[in-house]
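For this depiction, one protein chain was excluded, whereas all remaining protein chains were kept in their positions.
As written, the chains take the letters A and B, and residue 1 is the first residue of each chain.
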Amino acid sequence: MNVLSVRDLSIDYLTSHGPVHAVRDVSFDIAAGETVAIIGESGSGKTTVAISLVRLSPRSARITNGEILYTNAGTTIDVRSLDEEELRRYRWNDCAMVFQAALSAFNPVITIWEQFLDTGRAHGMRDRHTVRERAGELLDLVHLDPRRVLASYPHELSGGMRQRVLIAMSLLLQPQVIILDEPTTALDILTQRSIIDLLRTLREKLGFAMIFISHDLSIAAELADRMITMYAGTVVERAPVRDLFYRPRHPYSVGLLRAVPRVSGALGAVSSIPGQPPDLRRLRPGCTYQPRCPFAVNECGDREPDLVPVDTPAHDARCIRWEAVAKSVGDTSVDTGTAVGG
Amino acid sequence: MSSVALGLGPGRSLPGPLAGAVRFLRSLASRPVGLVGFVGVVFFVLLAFVGPLLVPLQETSDVTAVYLTPSTAHPLGTDFRGRDVLNQIVWGGRDILAVAFLAATFSTIIAVALGAVAASIGGRVDTIIVGISDVFLTVPHLIVLIVVAAILRPTGFIALAVVLAGLQWSGLLRPVRAQVLSLREREYVEAARSLDLGLFHIIFREMLPNMRSYIVIHFILAMTGAIYAVTGIVFLGLVPISGQSWAIMLYFAQAQGAIFFRDSFWYILSPILAIALFQLSLVSLVSALEDIFNPRLRNG
Partner (left out) sequence: MSALLELDRVSRSFAVPAGRITAVDGVSLVLERGESVCLVGESGCGKTTTGRLLAGLLRPTSGAVRFEGQDVWGSSGAGLALFRRSVQLVHQDPYASLNPTRTVFQTLSAPLLRHHKAKRGRDVVSKATTLLERVGLTPADDFLAKYPHQLSGGQRQRVAIARALSVEPRVIVADEAVSMVDVSIRITLLDLLLALGTEFGVTIVLITHDLAVARYFGRAGRVGVMYLGRMVEMGRTETLVGDPAHPYSAALIAAIPEADPTITRGKERVALRSAEVPSLLNLPPGCTFHPRCPLAEPGLCDTAIPALLPLPTATGLGSRDVACHVAQRERRPAAELLGVG
């Protein structure tokens, strides 16, 4: 069952130089309890999509088309049609957003306890003791000492601790979906590791669905069940995690995977993607990746390809040359000796 | 490899002063308040400097036409000697604007020079310069102005501008110094140091261009300050009175007791309005400039 369904979503940013088509025709589903990673580089539209799911987009953003359907206990609502009050409830009770653990995600002049209290009160937790109890449980759950942390101001905590607090706070009202924006970027390796492990155990214990947005493939490799690759504002590939890593069928996914060196195993062939992403104000007809694509043929310039099923029904790619990609890339899990059945 | 490659030729758009001005006006056009301010400033500058070339100064008294209310012959009425008020407004802007402009120029130059030196050299030099500026900042300006004016009796407007600048620079020094201190830590300034490009290059090529907006805004604010100060001391009769200016009009209005005549309303109001509108134009221009110069709002 899907908790969140995004259908044909398009978002423009209005600028003095005309509209920027930041997101074009994006569709995907998130099932209950599932973890989906949206990967892509800056300008791919991944963050724009993520914040539109909780309608926190900046004022210059306009949703020009599509719907965001949220389903809870059998009823489905379109997030786009919610009024301010309904939105406020939806944002914490149903779908919570965890921003990068920057200091700016907090109110700097009040303690963590007051931030918990404010959030709880704003969502109908009238009793201080209920909030205190719940905050204590959640901080325990993220391996922080509630007594110490609740009395602290945001700047007194390290980056890793702040990220844990943000995660704990997002769980205050037991949402069904949690959206994490670059949850481990800017954190040290050992801290990254502990946040990843934490998210994994929380997911098992509480059963929420997770959407995370990252340019970092490795966190997707760690946590995702399914992956969505975005390029130039649109979805270019959707696949179960192992399919995407070992049997990518869109040339951009292939390029991204090759661009990242590894620490374990063979160093292998690593190379950058030549060229630059297109200007989203002036998109040419045809596939947006064609100018950078090693598989491109003339027909790629005719029209933007559709997202079509490849290999398996759960795996889609927006590429007319996917069979050529398949032939060239094959199944890399065999090369790295990490083939896994199923 | 010709000059065209550098964008110096006609084919390229290396933003020269002209292109810059066009861009500036274009971004100003999208900010109504700023545009009104800009138009106001241009209007008053033309009024004060071009107006006197077109309209002869009317100095003859006419006791039969004292404190006339506005009419077609005298759009702003007449003064205590029956002279046309509009004529005095046209002639009365030049000195005051010139003093303000010069005072702002002098104080900006002093503040930028001392601020840059203090921040770049640091140590004892910094302490001394900041200490001096603090003294200037804390003494009550009007009283010092009164004392200095009384002692020096500045007659020309250049002398007056120097006196004003001597008091005003201290207000700008700290912000300039803070800017230089922060720019000094910028990576491109560090790179310039590492490339051994020299202190002159670092101050004038790397830092000052990045403070342009800041300096322009402070310059305009210094002008508004200078206008108030000049009006104040002239109104109080602390400098020798000669010639025409909006401030002198106010001085005479007060000295001749114009305030007690009901019909003198336009005579008193005109210089006040001229000063206030010019100041308002400057302030509106500044608020728009702050927007335009703010790099986060600038694009392209």
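Note that contacts are C-beta pairs under 8 Å (C-beta built on N, C-alpha and C of every residue); 3 or more make two chains touch, one makes a residue touch a chain.
This is a predicted model, so every value here is computed, not measured.
Student: Looking at the full complex, which residue from B:T105, B:N210 or B:Q254 touches the chain that isn't shown here?
Tutor: Answer from the full complex: B:N210 touches the omitted chain.
Student: Of the listed residues A:D8, A:E86, A:E156 or A:D188, which contacts the missing chain in the full complex?
Tutor: Here the residue in touch with the unshown chain is A:D188.
Student: Could you tell which one of A:A22, A:A96, A:I112 or A:L257 touches the chain left off the display?
Tutor: A:L257
Student: Please pick, from A:S16, A:S42, A:T75 or A:N298, the residue that touches the omitted chain in the full complex.
Tutor: A:S42
Student: Counting contacts across the full complex, list the positions on chain B that touch the omitted chain.
Tutor: 1-2, 5-7, 12, 14, 186-188, 190-198, 201, 205-206, 209-210, 212, 295
Student: Can you list, in ascending order, the chain A residues touching the missing chain?
Tutor: Residues in contact with the chain left out: 41-42, 143, 158, 160, 184, 188-194, 196, 215-222, 224, 241-242, 245, 255-257, 259-265, 267, 270-274, 276, 333, 336, 338, 340.
One rule holds in what follows: only the chains that are shown with their structure count from here on.
Student: Just how far, in Å, is the C-alpha centre of chain B from the one of chain A?
Tutor: Taking the average C-alpha coordinate of chain A and of chain B, the gap between them is 53 Å.
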